[in-house]
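Let's turn to chain A:
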Amino acid sequence: MFEEFLGRYPYFMTVILLAIGLYGMVAKRNLLKKAIGMSIFQSAIFLFFIQGGAKWGATVPVIDPQRGMDPAQYMNPLPHVLILTAIVVSVATTGVSLALLLTIYQRYRTLDEKQVLEEARRKA
Partner candidate 1 sequence: MNQLPLLLPVSFLLFSVISVLAGIWRRDLGYLAALVGAAAGVPLAIWGLFRVLSQGTVRYHLGGWPPPFGIEYVLDPLAAFMASIIAAIGLLVLVYARRSIDHEVPEKAPLLYPVALLLLAGLTGIVVTGDLFNLFVFLEIASLSAYALLASGRGLAPLAAFRYLILGTMAGSFYLLGVGFIYFSTGSLNMADVAERMPPLYESRVLLAAAVLMVLGLGLKMALFPLHPWLPDAYTYAPSAVTGLIAPLMTKVAGYVLIRLFLDVFGPSYLRDTVPVIAAIGWLAAGGIVVGSVMAIAQRDFRRMLAYSSVSQVAYVALGLGLGNPVGLIGALLHILNHAFMKGCLFLVAGGVRYRVGVWDLPHFAGLGRHMPWTMAAFTVAALGMIGIPPTAGFFSKWYLVQGGIAAGNWAFVAIILASSLLTAVYFFRVLERVYTSPLSPEVATSRGSDPPPGMLGPILILAGGVLVLGIINSIIVTQVLEKVASSLSGS
Partner candidate 2 sequence: MDTLVSTGPLAAIAVSLVAAGLIVLSGKRPNVREGVTILAALLKFGIVLSLLPRVLVGQTPEVALFEISPGISLALRADPLGMLFALSASFLWVLTSFYSIGYMRGLGEHKQTRYFASFAVCMSATIGIAFAANLLTLFLFYEVLTIATYPLVVHKETPEAMAAGRKYLAYLLTGGVVLLLAVAWTVAVAGSGEFVPGGFLRGAADHGALLAVFLLFFLGFGVKGAVMPLHSWLPSAMVAPTPVSALLHAVAVVKAGVFGIARVVGFVFGPDLVGDIGAVPLASLLVGATILISSLLALRQDNLKLRLAYSTIGHLSYIVMGVVLLAPSAWTGGLFHIVTHGAMKITLFFVAGAIYVKAHVERVSELDGLGRQMPLTLAAFALASLGLAGLPPIAGFLSKWYLAQGTVESGEMVFLALLLLSGLLNAAYLFPIPIRAFLLTSERFRRFDEAHVLMLAPILLAGALSLLLGLAPNALFHFFTLISRTAASVMGGGG
C-alpha cells in the first residue's frame, strides 16, 4: 500500500494541487483569488509533465561519453520543452487576466464578484 503510494506520489501531489486550484477558481468570490487558483491549477499540470520526464539516476540530455548512448541514462527532454511553451502560454493568460481585473477594478472599484454585479446593476 505504502509502496504503491511512494511509486506514484507525484500523481497524488498533482491531484492535490489540481484540487486546490480548482477550488480557488470555482468557489472563491474574489476575482483575484480566482486568478490565483487558475495559476495553481496550471502549475499542477506543469509539474505533472515535468515529473513524467524524470528518471532515477539519469542526467541532463546531453550525450556524456561516460554514460554512452543508453537512453535510460538521460532524462526525457521533451516534456520540459513542452512545459516551457506551456509556461509562456500561462504567463500570457495571467497577463490578460490581470489586465481584465484592472479594468474591472477601475470600472467598479471592487474585485468581489457579487459587488461588481450589484454595482453594475446600480449603474444601469
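One rule holds in what follows: a contact is a pair of C-beta atoms (placed from the backbone, for glycine too) under 8 Å apart; a residue touches a chain by one contact, two chains touch by 3 or more; residues count from 1.
Selection criteria: all candidates are chains of the complex that A comes from, given by their letters.
Worth saying up front: this structure is predicted, and the values here are computed from it rather than measured.
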Statement: All of 1 or 2 sit in the complex with chain A; the one touching it is 1
Task: Using the touch definition up top, name the residues of chain A that touch candidate 1 in the complex.
output: 22, 25, 31, 34-35, 38, 41-42, 45, 48-49, 52, 78-79, 82, 85-86, 89-90, 92-93, 96-97, 99-101, 103-104, 107, 113, 116-117, 120, 123-124
